[in-house]
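Of the protein chains in this complex, all but one are displayed in their positions.
This part shows chain A:
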Amino acid sequence: MNHSYPTEAQQGASLSSTLSNDGDLVLHMKGIHKHFAGVPALSDAELKIKAGEVHAIIGQNGAGKSTLIKVLNGAHKHDEGDIYFMGEEVSYASPHKAQMAGISTIFQEVNLIGYRSITENICLGHEPKRFGMVDWRKAHAHARETLARFGLELDVEQPLSTFNIAIQQLVAIARAVALDARIVIMDEPTSSLDEREKEVLFRVIKELKASGVAILYVSHHLDELFQICDEITVMRDGKTVGQRAIGDMTKLDMVAAMLGKDPEEIARGGATNFASTGRASDQVLLSVENLEGAGALKNVSFDLYKSEILGLAGLLGSGRSEVARAIFGLDSDLKKGEVFLEGEKMDFTDPMAAIEKGFGFCSEDRKEDGIIPQLSVRENLTLVLLPKISKYGLIDESKERQLVTDFIQRLGIKTASMEQPISQLSGGNQQKVLLARWLVTNPNILILDEPTRGIDVGAKGEIQSLIRRLADDGLTVLMISSEFEELVEGADRVIVLQDGHSIQALANDQLTENAIMKAIAQETRHPVA
(Lines give C-alpha, C1' and ligand atoms only; values in the text may rest on other atoms or scores of the structure.)
Protein backbone atom coordinates (compact mmCIF):
# COMPACT_ATOMS: atom_id res chain seq x y z
CA MET A 1 0.00 0.00 0.00
CA ASN A 2 1.16 3.46 -0.76
CA HIS A 3 0.93 5.79 2.17
CA SER A 4 4.04 7.84 1.65
CA TYR A 5 3.04 11.34 0.89
CA PRO A 6 5.70 13.42 -0.82
CA THR A 7 7.09 16.17 1.35
CA GLU A 8 7.00 18.48 -1.59
CA ALA A 9 3.60 18.15 -3.10
CA GLN A 10 3.72 18.60 -6.82
CA GLN A 11 1.69 21.69 -6.69
CA GLY A 12 0.24 22.79 -9.94
CA ALA A 13 1.53 19.72 -11.71
CA SER A 14 -0.74 19.40 -14.67
CA LEU A 15 -2.96 16.39 -15.00
CA SER A 16 -2.76 16.49 -18.72
CA SER A 17 -2.93 13.45 -20.86
CA THR A 18 0.08 11.21 -21.04
CA LEU A 19 -1.18 9.49 -24.10
CA SER A 20 0.70 10.39 -27.20
CA ASN A 21 -0.72 8.00 -29.66
CA ASP A 22 -4.48 7.85 -30.01
CA GLY A 23 -4.16 5.01 -32.49
CA ASP A 24 -4.19 2.14 -30.02
CA LEU A 25 -7.19 3.40 -28.12
CA VAL A 26 -9.94 0.84 -27.68
CA LEU A 27 -12.25 3.56 -26.43
CA HIS A 28 -12.32 7.28 -26.84
CA MET A 29 -15.18 9.35 -25.47
CA LYS A 30 -14.81 13.03 -26.14
CA GLY A 31 -16.75 16.18 -25.48
CA ILE A 32 -19.55 14.28 -23.75
CA HIS A 33 -22.37 16.46 -22.46
CA LYS A 34 -25.43 15.23 -20.61
CA HIS A 35 -28.21 17.15 -18.92
CA PHE A 36 -30.95 15.94 -16.64
CA ALA A 37 -33.92 18.30 -16.64
CA GLY A 38 -31.63 21.21 -17.40
CA VAL A 39 -29.08 20.28 -14.73
CA PRO A 40 -25.73 19.38 -16.29
CA ALA A 41 -24.42 16.02 -15.11
CA LEU A 42 -21.62 15.86 -17.65
CA SER A 43 -20.05 18.81 -19.35
CA ASP A 44 -17.16 18.11 -21.66
CA ALA A 45 -16.18 14.75 -20.21
CA GLU A 46 -13.41 12.81 -21.87
CA LEU A 47 -12.16 9.25 -21.49
CA LYS A 48 -9.40 7.42 -23.33
CA ILE A 49 -8.73 3.76 -22.73
CA LYS A 50 -6.16 1.50 -24.33
CA ALA A 51 -6.59 -2.21 -24.83
CA GLY A 52 -5.31 -4.29 -21.95
CA GLU A 53 -5.21 -1.52 -19.41
CA VAL A 54 -6.95 -1.16 -16.11
CA HIS A 55 -8.31 2.33 -16.11
CA ALA A 56 -9.78 3.93 -13.01
CA ILE A 57 -12.23 6.80 -12.89
CA ILE A 58 -12.16 8.64 -9.62
CA GLY A 59 -14.15 11.57 -8.34
CA GLN A 60 -16.47 12.58 -5.55
CA ASN A 61 -20.10 11.56 -5.57
CA GLY A 62 -21.84 13.64 -8.19
CA ALA A 63 -18.65 14.13 -10.19
CA GLY A 64 -20.26 12.30 -13.09
CA LYS A 65 -18.56 8.89 -12.93
CA SER A 66 -21.76 6.88 -12.97
CA THR A 67 -23.34 9.05 -15.63
CA LEU A 68 -20.30 8.67 -17.89
CA ILE A 69 -20.45 4.90 -17.47
CA LYS A 70 -24.15 4.88 -18.20
CA VAL A 71 -23.59 6.91 -21.36
CA LEU A 72 -20.95 4.41 -22.41
CA ASN A 73 -23.04 1.30 -21.77
CA GLY A 74 -26.18 2.72 -23.33
CA ALA A 75 -28.26 3.25 -20.17
CA HIS A 76 -28.28 6.99 -20.94
CA LYS A 77 -28.20 8.83 -24.24
CA HIS A 78 -25.71 11.69 -24.26
CA ASP A 79 -26.71 15.13 -25.51
CA GLU A 80 -23.46 15.95 -27.23
CA GLY A 81 -20.10 14.36 -27.95
CA ASP A 82 -18.66 11.31 -29.69
CA ILE A 83 -17.87 7.81 -28.57
CA TYR A 84 -15.35 5.79 -30.57
CA PHE A 85 -15.11 2.09 -29.74
CA MET A 86 -12.38 0.17 -31.59
CA GLY A 87 -12.12 3.01 -34.04
CA GLU A 88 -15.79 3.21 -34.92
CA GLU A 89 -18.25 5.79 -33.76
CA VAL A 90 -20.91 4.11 -31.63
CA SER A 91 -23.89 4.87 -29.46
CA TYR A 92 -25.81 2.06 -27.81
CA ALA A 93 -29.54 2.07 -27.10
CA SER A 94 -29.30 -0.19 -24.08
CA PRO A 95 -26.76 -1.94 -21.82
CA HIS A 96 -27.77 -5.18 -23.51
CA LYS A 97 -26.79 -3.87 -26.97
CA ALA A 98 -23.53 -2.57 -25.55
CA GLN A 99 -22.85 -5.96 -24.02
CA MET A 100 -23.42 -7.71 -27.32
CA ALA A 101 -21.03 -5.28 -28.98
CA GLY A 102 -18.32 -6.00 -26.41
CA ILE A 103 -18.84 -3.53 -23.57
CA SER A 104 -19.94 -5.41 -20.46
CA THR A 105 -20.90 -3.80 -17.17
CA ILE A 106 -20.53 -5.60 -13.85
CA PHE A 107 -22.97 -3.78 -11.62
CA GLN A 108 -22.66 -3.12 -7.91
CA GLU A 109 -25.64 -5.31 -7.35
CA VAL A 110 -25.05 -8.42 -9.35
CA ASN A 111 -27.72 -8.75 -12.00
CA LEU A 112 -27.79 -12.43 -12.71
CA ILE A 113 -30.46 -15.05 -12.17
CA GLY A 114 -30.02 -16.55 -8.72
CA TYR A 115 -32.26 -19.56 -9.24
CA ARG A 116 -30.40 -20.80 -12.28
CA SER A 117 -27.10 -22.65 -12.37
CA ILE A 118 -23.73 -21.01 -12.92
CA THR A 119 -23.60 -22.58 -16.37
CA GLU A 120 -26.90 -21.06 -17.39
CA ASN A 121 -25.84 -17.68 -16.08
CA ILE A 122 -22.64 -17.77 -18.08
CA CYS A 123 -24.14 -19.20 -21.27
CA LEU A 124 -27.61 -17.66 -21.29
CA GLY A 125 -28.44 -16.36 -24.75
CA HIS A 126 -25.59 -18.17 -26.49
CA GLU A 127 -25.89 -21.75 -25.31
CA PRO A 128 -24.10 -24.42 -27.31
CA LYS A 129 -26.77 -26.33 -29.24
CA ARG A 130 -27.03 -29.80 -30.70
CA PHE A 131 -29.97 -30.67 -32.92
CA GLY A 132 -31.63 -27.47 -31.72
CA MET A 133 -31.39 -28.49 -28.10
CA VAL A 134 -29.04 -27.12 -25.50
CA ASP A 135 -25.97 -29.31 -25.26
CA TRP A 136 -25.60 -29.24 -21.48
CA ARG A 137 -22.41 -31.27 -21.40
CA LYS A 138 -20.72 -28.78 -23.65
CA ALA A 139 -22.25 -25.85 -21.79
CA HIS A 140 -21.02 -27.07 -18.41
CA ALA A 141 -17.60 -27.74 -19.84
CA HIS A 142 -17.51 -24.27 -21.33
CA ALA A 143 -18.51 -22.71 -18.02
CA ARG A 144 -15.91 -24.72 -16.13
CA GLU A 145 -13.27 -23.73 -18.65
CA THR A 146 -14.09 -20.04 -18.38
CA LEU A 147 -13.94 -20.12 -14.61
CA ALA A 148 -10.76 -22.16 -14.64
CA ARG A 149 -9.05 -19.29 -16.42
CA PHE A 150 -9.55 -17.36 -13.19
CA GLY A 151 -8.34 -20.24 -11.07
CA LEU A 152 -11.85 -21.05 -9.87
CA GLU A 153 -13.17 -24.55 -9.50
CA LEU A 154 -16.89 -24.55 -8.82
CA ASP A 155 -19.81 -26.90 -9.18
CA VAL A 156 -21.28 -25.11 -12.19
CA GLU A 157 -24.53 -27.07 -12.01
CA GLN A 158 -25.50 -25.53 -8.66
CA PRO A 159 -27.86 -22.54 -8.56
CA LEU A 160 -25.95 -19.27 -8.45
CA SER A 161 -27.70 -18.08 -5.30
CA THR A 162 -26.06 -20.85 -3.28
CA PHE A 163 -22.72 -19.09 -3.74
CA ASN A 164 -21.61 -15.94 -1.95
CA ILE A 165 -21.65 -12.51 -3.49
CA ALA A 166 -17.96 -12.63 -4.41
CA ILE A 167 -18.42 -15.75 -6.48
CA GLN A 168 -21.53 -14.29 -8.09
CA GLN A 169 -19.54 -11.28 -9.12
CA LEU A 170 -16.85 -13.47 -10.64
CA VAL A 171 -19.53 -15.36 -12.54
CA ALA A 172 -20.78 -12.04 -13.89
CA ILE A 173 -17.25 -11.33 -15.08
CA ALA A 174 -17.01 -14.81 -16.56
CA ARG A 175 -20.21 -14.11 -18.47
CA ALA A 176 -18.68 -10.92 -19.84
CA VAL A 177 -15.62 -12.87 -20.96
CA ALA A 178 -17.80 -15.55 -22.53
CA LEU A 179 -19.50 -12.79 -24.51
CA ASP A 180 -16.10 -11.72 -25.82
CA ALA A 181 -16.03 -8.37 -24.06
CA ARG A 182 -13.38 -5.86 -25.10
CA ILE A 183 -14.18 -3.50 -22.23
CA VAL A 184 -15.42 -4.62 -18.82
CA ILE A 185 -16.84 -1.90 -16.60
CA MET A 186 -16.64 -2.56 -12.87
CA ASP A 187 -18.50 -0.21 -10.58
CA GLU A 188 -17.33 -0.57 -6.95
CA PRO A 189 -16.60 -4.28 -7.44
CA THR A 190 -14.94 -4.74 -4.05
CA SER A 191 -17.60 -3.08 -1.93
CA SER A 192 -18.93 -6.37 -0.61
CA LEU A 193 -15.76 -8.44 -0.78
CA ASP A 194 -13.34 -9.28 2.01
CA GLU A 195 -9.56 -9.26 1.65
CA ARG A 196 -9.23 -12.80 0.37
CA GLU A 197 -12.02 -12.39 -2.17
CA LYS A 198 -10.49 -9.13 -3.27
CA GLU A 199 -7.25 -10.98 -4.04
CA VAL A 200 -9.15 -13.40 -6.25
CA LEU A 201 -10.87 -10.54 -8.05
CA PHE A 202 -7.57 -8.78 -8.65
CA ARG A 203 -6.08 -11.96 -10.01
CA VAL A 204 -9.01 -12.22 -12.40
CA ILE A 205 -8.54 -8.61 -13.44
CA LYS A 206 -4.86 -9.26 -14.18
CA GLU A 207 -5.84 -12.30 -16.21
CA LEU A 208 -8.32 -10.26 -18.24
CA LYS A 209 -5.77 -7.57 -18.75
CA ALA A 210 -3.22 -10.04 -20.05
CA SER A 211 -5.70 -11.22 -22.64
CA GLY A 212 -6.10 -7.69 -23.94
CA VAL A 213 -9.38 -6.76 -22.31
CA ALA A 214 -9.60 -3.18 -21.06
CA ILE A 215 -11.09 -2.66 -17.64
CA LEU A 216 -12.85 0.49 -16.55
CA TYR A 217 -12.69 0.53 -12.78
CA VAL A 218 -14.66 2.76 -10.44
CA SER A 219 -13.90 2.65 -6.74
CA HIS A 220 -13.91 4.83 -3.69
CA HIS A 221 -11.05 2.81 -2.26
CA LEU A 222 -7.99 4.61 -3.47
CA ASP A 223 -5.57 2.06 -2.00
CA GLU A 224 -6.96 -0.58 -4.33
CA LEU A 225 -6.16 1.48 -7.35
CA PHE A 226 -2.44 1.28 -6.66
CA GLN A 227 -2.67 -2.48 -6.61
CA ILE A 228 -4.26 -2.97 -9.98
CA CYS A 229 -4.71 0.16 -12.06
CA ASP A 230 -2.53 1.57 -14.79
CA GLU A 231 -4.23 4.84 -15.64
CA ILE A 232 -6.39 7.23 -13.69
CA THR A 233 -8.97 9.66 -15.02
CA VAL A 234 -10.09 12.24 -12.49
CA MET A 235 -13.55 13.77 -12.77
CA ARG A 236 -14.94 16.75 -10.98
CA ASP A 237 -18.30 18.49 -11.45
CA GLY A 238 -19.07 16.57 -14.63
CA LYS A 239 -15.76 17.39 -16.28
CA THR A 240 -12.68 15.32 -16.89
CA VAL A 241 -9.99 17.13 -14.94
CA GLY A 242 -7.17 15.02 -16.26
CA GLN A 243 -5.64 11.66 -16.93
CA ARG A 244 -2.37 10.27 -15.63
CA ALA A 245 -0.45 7.08 -15.21
CA ILE A 246 -0.88 5.81 -11.68
CA GLY A 247 2.89 5.69 -11.17
CA ASP A 248 2.95 9.48 -11.39
CA MET A 249 0.42 9.96 -8.65
CA THR A 250 0.31 9.60 -4.90
CA LYS A 251 -2.85 8.99 -2.94
CA LEU A 252 -2.64 12.57 -1.81
CA ASP A 253 -2.55 13.80 -5.40
CA MET A 254 -5.69 11.82 -6.13
CA VAL A 255 -7.61 13.21 -3.19
CA ALA A 256 -6.45 16.71 -4.05
CA ALA A 257 -7.48 16.35 -7.69
CA MET A 258 -10.91 14.98 -6.74
CA LEU A 259 -11.55 17.80 -4.31
CA GLY A 260 -9.96 20.42 -6.50
CA LYS A 261 -7.62 21.36 -3.70
CA ASP A 262 -3.99 21.91 -3.05
CA PRO A 263 -2.26 18.65 -2.00
CA GLU A 264 -0.19 20.43 0.64
CA GLU A 265 -3.27 21.68 2.42
CA ILE A 266 -4.64 18.18 2.70
CA ALA A 267 -1.31 16.77 3.86
CA ARG A 268 -1.50 19.03 6.89
CA GLY A 269 -4.99 17.81 7.77
CA GLY A 270 -4.29 14.08 7.43
CA ALA A 271 -6.03 11.68 5.11
CA THR A 272 -9.07 11.21 7.32
CA ASN A 273 -10.63 13.74 9.61
CA PHE A 274 -10.38 11.44 12.55
CA ALA A 275 -7.91 12.23 15.25
CA SER A 276 -7.79 9.54 17.86
CA THR A 277 -7.05 10.77 21.33
CA GLY A 278 -6.37 7.25 22.51
CA ARG A 279 -8.14 7.81 25.77
CA ALA A 280 -11.14 6.08 27.22
CA SER A 281 -12.88 6.67 30.51
CA ASP A 282 -12.69 4.02 33.22
CA GLN A 283 -16.42 3.52 33.37
CA VAL A 284 -17.62 0.38 31.60
CA LEU A 285 -20.94 1.13 29.96
CA LEU A 286 -21.59 -2.05 28.05
CA SER A 287 -20.13 -5.44 28.71
CA VAL A 288 -20.45 -8.23 26.16
CA GLU A 289 -19.63 -11.72 27.40
CA ASN A 290 -19.21 -14.88 25.35
CA LEU A 291 -21.74 -13.97 22.74
CA GLU A 292 -22.62 -16.87 20.47
CA GLY A 293 -25.17 -16.84 17.68
CA ALA A 294 -26.44 -19.25 15.09
CA GLY A 295 -24.37 -17.84 12.24
CA ALA A 296 -20.86 -16.50 12.10
CA LEU A 297 -20.89 -15.44 15.75
CA LYS A 298 -18.93 -17.91 17.91
CA ASN A 299 -17.48 -16.35 21.03
CA VAL A 300 -17.17 -12.61 21.38
CA SER A 301 -16.43 -10.68 24.55
CA PHE A 302 -15.47 -7.06 25.10
CA ASP A 303 -16.10 -4.05 27.27
CA LEU A 304 -17.31 -0.75 25.91
CA TYR A 305 -16.24 2.25 27.98
CA LYS A 306 -18.29 5.37 28.33
CA SER A 307 -17.78 7.98 25.58
CA GLU A 308 -15.17 6.02 23.69
CA ILE A 309 -15.16 5.00 20.07
CA LEU A 310 -14.60 1.28 20.02
CA GLY A 311 -13.78 -0.22 16.65
CA LEU A 312 -14.60 -3.73 15.54
CA ALA A 313 -12.18 -5.03 12.94
CA GLY A 314 -12.30 -8.25 11.02
CA LEU A 315 -12.78 -9.70 7.59
CA LEU A 316 -16.15 -10.18 6.02
CA GLY A 317 -17.76 -13.14 7.74
CA SER A 318 -15.78 -12.63 10.94
CA GLY A 319 -18.99 -11.83 12.80
CA ARG A 320 -18.59 -8.03 12.87
CA SER A 321 -22.13 -7.17 11.89
CA GLU A 322 -23.56 -10.15 13.77
CA VAL A 323 -22.19 -8.77 17.06
CA ALA A 324 -23.94 -5.47 16.44
CA ARG A 325 -27.20 -7.13 15.46
CA ALA A 326 -27.12 -9.42 18.49
CA ILE A 327 -26.58 -6.52 20.91
CA PHE A 328 -29.43 -4.61 19.29
CA GLY A 329 -31.85 -7.52 19.71
CA LEU A 330 -32.12 -8.24 16.00
CA ASP A 331 -31.11 -11.89 16.03
CA SER A 332 -33.26 -13.62 18.57
CA ASP A 333 -31.61 -16.97 17.87
CA LEU A 334 -28.74 -16.09 20.16
CA LYS A 335 -27.44 -19.32 21.66
CA LYS A 336 -25.21 -18.14 24.46
CA GLY A 337 -23.75 -15.09 26.02
CA GLU A 338 -24.78 -12.07 27.98
CA VAL A 339 -24.90 -8.34 27.50
CA PHE A 340 -24.71 -6.03 30.52
CA LEU A 341 -25.58 -2.35 30.42
CA GLU A 342 -24.00 -0.64 33.42
CA GLY A 343 -23.99 -3.96 35.23
CA GLU A 344 -27.62 -4.74 34.47
CA LYS A 345 -28.28 -7.78 32.31
CA MET A 346 -30.01 -6.94 29.05
CA ASP A 347 -32.05 -9.44 27.14
CA PHE A 348 -33.31 -7.70 24.04
CA THR A 349 -35.49 -9.79 21.79
CA ASP A 350 -36.38 -6.92 19.49
CA PRO A 351 -34.97 -3.49 18.62
CA MET A 352 -37.80 -1.70 20.45
CA ALA A 353 -36.43 -2.81 23.81
CA ALA A 354 -32.90 -1.78 22.85
CA ILE A 355 -34.05 1.63 21.66
CA GLU A 356 -35.83 2.19 24.96
CA LYS A 357 -32.54 1.62 26.77
CA GLY A 358 -30.86 4.28 24.65
CA PHE A 359 -29.32 2.22 21.88
CA GLY A 360 -29.13 3.32 18.26
CA PHE A 361 -28.04 1.29 15.25
CA CYS A 362 -27.07 2.51 11.79
CA SER A 363 -26.97 -0.62 9.69
CA GLU A 364 -24.44 -1.55 7.07
CA ASP A 365 -26.61 -1.21 3.99
CA ARG A 366 -28.10 2.25 3.59
CA LYS A 367 -30.34 1.31 0.67
CA GLU A 368 -31.47 -2.11 1.84
CA ASP A 369 -32.36 -1.41 5.45
CA GLY A 370 -31.65 2.23 6.12
CA ILE A 371 -33.55 4.82 4.14
CA ILE A 372 -37.25 4.83 3.32
CA PRO A 373 -36.74 6.06 -0.24
CA GLN A 374 -40.23 7.46 -0.82
CA LEU A 375 -40.28 9.57 2.31
CA SER A 376 -38.81 13.02 2.72
CA VAL A 377 -35.71 13.97 4.68
CA ARG A 378 -37.98 15.20 7.47
CA GLU A 379 -40.02 12.03 7.64
CA ASN A 380 -36.95 9.81 7.50
CA LEU A 381 -35.26 11.78 10.21
CA THR A 382 -38.06 11.56 12.78
CA LEU A 383 -39.31 7.99 12.32
CA VAL A 384 -37.72 6.62 15.47
CA LEU A 385 -38.50 9.72 17.49
CA LEU A 386 -42.15 9.84 16.43
CA PRO A 387 -43.71 8.37 19.62
CA LYS A 388 -41.89 11.02 21.66
CA ILE A 389 -43.22 13.96 19.68
CA SER A 390 -46.78 12.68 19.35
CA LYS A 391 -49.69 12.90 21.71
CA TYR A 392 -52.28 10.14 21.35
CA GLY A 393 -50.59 9.38 18.05
CA LEU A 394 -51.02 12.90 16.73
CA ILE A 395 -47.68 14.33 15.59
CA ASP A 396 -46.57 17.69 16.99
CA GLU A 397 -45.57 19.13 13.62
CA SER A 398 -44.04 22.39 14.76
CA LYS A 399 -41.78 20.52 17.15
CA GLU A 400 -40.91 18.07 14.38
CA ARG A 401 -39.98 20.82 11.95
CA GLN A 402 -37.91 22.60 14.54
CA LEU A 403 -35.92 19.46 15.39
CA VAL A 404 -35.37 18.64 11.74
CA THR A 405 -34.21 22.18 10.95
CA ASP A 406 -31.81 21.95 13.90
CA PHE A 407 -30.28 18.70 12.76
CA ILE A 408 -30.01 19.65 9.10
CA GLN A 409 -27.97 22.61 10.24
CA ARG A 410 -25.95 20.84 12.93
CA LEU A 411 -24.90 18.00 10.66
CA GLY A 412 -24.58 20.13 7.55
CA ILE A 413 -27.03 18.00 5.57
CA LYS A 414 -27.14 19.29 2.02
CA THR A 415 -30.74 19.17 0.86
CA ALA A 416 -32.94 21.55 -1.08
CA SER A 417 -35.48 21.44 1.72
CA MET A 418 -36.56 19.11 4.47
CA GLU A 419 -39.36 17.96 2.15
CA GLN A 420 -37.00 16.57 -0.51
CA PRO A 421 -37.27 12.78 -0.92
CA ILE A 422 -34.24 11.24 0.75
CA SER A 423 -33.55 9.14 -2.34
CA GLN A 424 -32.54 12.29 -4.20
CA LEU A 425 -29.74 13.06 -1.75
CA SER A 426 -26.15 11.95 -2.25
CA GLY A 427 -24.94 8.91 -0.31
CA GLY A 428 -23.08 11.04 2.21
CA ASN A 429 -26.08 13.20 2.95
CA GLN A 430 -28.34 10.17 3.22
CA GLN A 431 -25.95 8.76 5.78
CA LYS A 432 -26.09 12.02 7.74
CA VAL A 433 -29.88 11.84 7.81
CA LEU A 434 -29.66 8.27 9.12
CA LEU A 435 -27.22 9.39 11.81
CA ALA A 436 -29.57 12.24 12.69
CA ARG A 437 -32.44 9.75 12.90
CA TRP A 438 -30.70 8.23 15.94
CA LEU A 439 -29.03 11.35 17.33
CA VAL A 440 -32.40 13.05 17.61
CA THR A 441 -33.43 10.34 20.08
CA ASN A 442 -30.46 11.29 22.24
CA PRO A 443 -28.96 7.79 22.52
CA ASN A 444 -26.37 6.59 25.02
CA ILE A 445 -24.79 4.05 22.71
CA LEU A 446 -24.65 4.34 18.95
CA ILE A 447 -23.69 1.32 16.89
CA LEU A 448 -22.39 2.25 13.45
CA ASP A 449 -21.92 -0.50 10.90
CA GLU A 450 -19.72 0.81 8.07
CA PRO A 451 -20.69 4.46 8.55
CA THR A 452 -18.67 5.71 5.60
CA ARG A 453 -19.04 2.92 3.04
CA GLY A 454 -19.65 4.10 -0.50
CA ILE A 455 -19.39 7.76 0.44
CA ASP A 456 -17.22 10.26 -1.36
CA VAL A 457 -14.07 11.60 0.25
CA GLY A 458 -15.48 14.96 1.29
CA ALA A 459 -18.58 13.65 3.03
CA LYS A 460 -16.56 10.82 4.55
CA GLY A 461 -14.30 13.28 6.33
CA GLU A 462 -17.28 15.23 7.58
CA ILE A 463 -18.95 12.13 8.99
CA GLN A 464 -15.73 10.96 10.62
CA SER A 465 -15.18 14.27 12.38
CA LEU A 466 -18.85 14.31 13.38
CA ILE A 467 -18.47 10.92 15.06
CA ARG A 468 -15.42 12.17 16.92
CA ARG A 469 -17.25 15.30 18.04
CA LEU A 470 -20.17 13.24 19.32
CA ALA A 471 -17.85 10.99 21.32
CA ASP A 472 -16.16 14.05 22.78
CA ASP A 473 -19.60 15.21 23.88
CA GLY A 474 -20.17 11.97 25.74
CA LEU A 475 -21.70 9.58 23.20
CA THR A 476 -20.42 6.02 23.27
CA VAL A 477 -19.81 4.58 19.82
CA LEU A 478 -19.31 1.04 18.63
CA MET A 479 -17.99 1.32 15.08
CA ILE A 480 -17.57 -1.43 12.55
CA SER A 481 -15.44 -0.74 9.53
CA SER A 482 -13.72 -2.78 6.90
CA GLU A 483 -11.25 0.04 6.38
CA PHE A 484 -8.45 -0.49 8.85
CA GLU A 485 -7.17 2.98 8.24
CA GLU A 486 -10.45 4.43 9.41
CA LEU A 487 -10.35 2.31 12.56
CA VAL A 488 -6.76 3.15 13.38
CA GLU A 489 -7.29 6.86 13.00
CA GLY A 490 -10.81 7.04 14.35
CA ALA A 491 -11.22 4.54 17.13
CA ASP A 492 -9.86 4.82 20.64
CA ARG A 493 -9.54 1.08 20.83
CA VAL A 494 -10.12 -1.73 18.36
CA ILE A 495 -11.35 -5.27 19.00
CA VAL A 496 -10.16 -7.67 16.34
CA LEU A 497 -12.52 -10.46 15.34
CA GLN A 498 -11.49 -13.64 13.59
CA ASP A 499 -13.97 -16.29 12.51
CA GLY A 500 -16.54 -15.19 15.06
CA HIS A 501 -14.10 -14.93 17.97
CA SER A 502 -12.81 -11.77 19.57
CA ILE A 503 -9.09 -12.39 19.56
CA GLN A 504 -7.36 -9.19 20.50
CA ALA A 505 -7.88 -5.66 21.80
CA LEU A 506 -5.60 -2.97 20.47
CA ALA A 507 -5.13 0.54 21.82
CA ASN A 508 -2.67 3.42 21.88
CA ASP A 509 0.71 2.59 20.33
CA GLN A 510 -0.30 -0.94 19.44
CA LEU A 511 -3.15 0.30 17.31
CA THR A 512 -1.78 0.29 13.78
CA GLU A 513 -3.02 -1.10 10.50
CA ASN A 514 -0.20 -3.62 10.57
CA ALA A 515 -1.16 -4.79 14.04
CA ILE A 516 -4.77 -5.35 12.94
CA MET A 517 -3.70 -7.27 9.88
CA LYS A 518 -1.25 -9.32 11.91
CA ALA A 519 -3.95 -10.15 14.43
CA ILE A 520 -6.36 -11.21 11.72
CA ALA A 521 -3.73 -13.32 10.01
CA GLN A 522 -2.49 -15.09 13.13
CA GLU A 523 -3.17 -18.77 13.67
CA THR A 524 -3.84 -19.08 17.39
CA ARG A 525 -6.69 -17.39 19.15
CA HIS A 526 -6.39 -15.44 22.35
CA PRO A 527 -9.40 -14.36 24.35
CA VAL A 528 -9.57 -10.66 25.05
CA ALA A 529 -8.07 -9.86 28.42
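Everything below uses one rule, namely that contacts are C-beta pairs under 8 Å (C-beta built on N, C-alpha and C of every residue); 3 or more make two chains touch, one makes a residue touch a chain; residues count from 1.
Throughout what follows, contacts and distances are computed from a predicted model.
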- Note on the structure: Per UniProt, and picking from "ABC transporter permease", "Hydrogenase expression/formation protein HypE", "Trimethylamine-N-oxide reductase (Cytochrome c)" or "Putative rhodanese-related sulfurtransferase", the hidden chain is "ABC transporter permease"
- Note on the structure: From A:133, A:210 or A:352, the answer for touching the chain not displayed is A:352
- Query: Which of A:158, A:424 or A:442 touches the chain that is not shown?
  - Reply: A:424
- Query: Among A:437, A:460 or A:501, which residue is in touch with the absent chain?
  - Reply: A:437
- Touching residues on chain A - with respect to the absent chain: 36-37, 41, 62, 66-67, 330, 350-352, 354-355, 361, 363, 368-376, 378-379, 383-384, 386-387, 390, 393-395, 397, 419-421, 423-424, 437
